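A single protein chain has been omitted from the complex, and every remaining protein chain is retained in its original position.
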Amino acid sequence: MTAPGRPAPRPAPVPAAALPAAAFRGRARVRFGDCDPAGIVFFPNWFTIAHGTVEDLFRERLRIDFHDLHGARGIGTGFVHAAATFMRPGLMGDEVAITPLVRRVGRASYALDVHLHRGEEELARLDLVTATTSLARRASVPVPDDLRAALLRYGAECGTVAGPETAP
Amino acid sequence: MTAPGRPAPRPAPVPAAALPAAAFRGRARVRFGDCDPAGIVFFPNWFTIAHGTVEDLFRERLRIDFHDLHGARGIGTGFVHAAATFMRPGLMGDEVAITPLVRRVGRASYALDVHLHRGEEELARLDLVTATTSLARRASVPVPDDLRAALLRYGAECGTVAGPETAP
Amino acid sequence: MTAPGRPAPRPAPVPAAALPAAAFRGRARVRFGDCDPAGIVFFPNWFTIAHGTVEDLFRERLRIDFHDLHGARGIGTGFVHAAATFMRPGLMGDEVAITPLVRRVGRASYALDVHLHRGEEELARLDLVTATTSLARRASVPVPDDLRAALLRYGAECGTVAGPETAP
Partner (left out) sequence: MTAPGRPAPRPAPVPAAALPAAAFRGRARVRFGDCDPAGIVFFPNWFTIAHGTVEDLFRERLRIDFHDLHGARGIGTGFVHAAATFMRPGLMGDEVAITPLVRRVGRASYALDVHLHRGEEELARLDLVTATTSLARRASVPVPDDLRAALLRYGAECGTVAGPETAP
């Protein structure tokens, strides 16, 4: 019923300067309302913050209109997996740099790593796997060609994806 | 910089009836405001929904006052890892059963699996690892004795934790 | 540019027992993640909590399927006004009773008062005005007949709406 006991190895923090210079970077300020009674970011809000930067990546770097994708084109970008390793707590007022990197582009899904830093200190690392779907049929569809090309190009610019893959 | 390519194996859905009869079960209704323009639960909200049930588990089954723990006792329950596998989308109005199971109790952390079902259909599986901290010192502290005992007892009742562990 | 200085009169708290016995009542637990670093409910979350009960009112008492209304029927229930008077802070773990009352049913809008109580103590009073719209045309449409009838019936049962109105 539950996963076998051996947990996945915990990623080690990397300094912001170690990320690819060509990577897209978003910025967000940790808000009062993002934080909980312990005074730190309530953990699901890190996913929300990161997703905002993924939207910016689409618009500003991939040149794919996220709104149009979900609207006129009827393509959903539903998550099939989302994981986070929290390294340091985020505090109210922190300015956070958010760096999304392409790890994999598959036939009908793609995987991003998102690094969140305060200065050089990594606060959290997210692993987001998205499957492309037909919103009308609620069924898996191949990653659209323009999105695939843009993800592969961005991944190549960052040196995080070697080239086109086909599986899974 | 990024994790090696081989992803963790994706857990297979289990029917609600296959979960331990002794497990604690929360209930939540998927709200309009939980859903996104694709009409499905915006993924970080699954973590928020699950955390509500973890709070109920503490109060109703473990008999540990979550508020008092963070208040008078000054113990934080910060997340060091949170992962979700999304199996089926949640839709507005869905009634969801939320079943938290104890997977591991360590020296200064514990791990829960949280299953979210609509009827017998598993929608999402969460893996939440919490570290106990001193809120004043923002430093790791051992899981308090009463919380450890309650988690182990609940885990034993569900058959998901064999007995006391010490590492890590 | 700004409203003239004289503020609207602040409503006085009423005990829960003073609300109509026939009124629909929702229940919610204040969650850790609803609260801010001051340890109290972050104010926008009161609106989210109240909206959950409005959805329940629709399903359980008005017998109008909120999902179907927005889905197959293409009717939006967009807010044109939302106001809250906060009387007492909500604390983590509080169990809150949420009582929505119909104040007005107009041609293309309706107004609800929502009372939030902890025991007999009123914590917040919300004033929510909704306009019915065509989601396809993003334009105002009359309140659908079944919804209008259900709101008036519920209002009459509670004694908060005298009868059919036509304006505005």
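The first chain written gets the first letter, and so on, giving A, B and C; residue counts start at 1 in each chain.
One rule holds in what follows: a contact is a pair of C-beta atoms (placed from the backbone, for glycine too) under 8 Å apart; a residue touches a chain by one contact, two chains touch by 3 or more.
Keep in mind that what you see is a predicted model, and the values were worked out from it rather than measured.
Interchain touches from the omitted chain, evaluated on the whole complex, reach A, B, C.
Considering the full assembly, C:103 is the residue among C:25, C:59, C:73 or C:103 that touches the omitted chain.
The missing chain lies against chain B, touching residues 32-33, 35-37, 39, 42, 44, 92. Residues touching the missing chain, restricted to chain A, are 29, 31-33, 39, 48, 51-52, 55-56, 59, 65-67, 70-71, 91-93 (touch as defined at the top). For chain C, the residues in touch with the chain missing from this view are 1-3, 5, 7-8, 10-11, 14, 18-20, 37-40, 42-45, 47-48, 51, 70-71, 76, 78-86, 89, 101, 103-104, 111, 113, 127, 129, 135, 138, 160.
The definition used in the following text is that only the chains that are shown with their structure count from here on.
Arrangement of the chains shown, judged by which pairs touch: all-to-all, with no pair of chains left without contact.
Annotation, chain A versus chain C: rotation angle of 180 degrees from the Cα superposition, expressed as a multiple of 5.
Chain B has the Cα centre that lies closest to the mean of all protein Cα atoms in view.
Each of the following residues of chain B touches two or more other chains: 39, 48, 51, 70-71.
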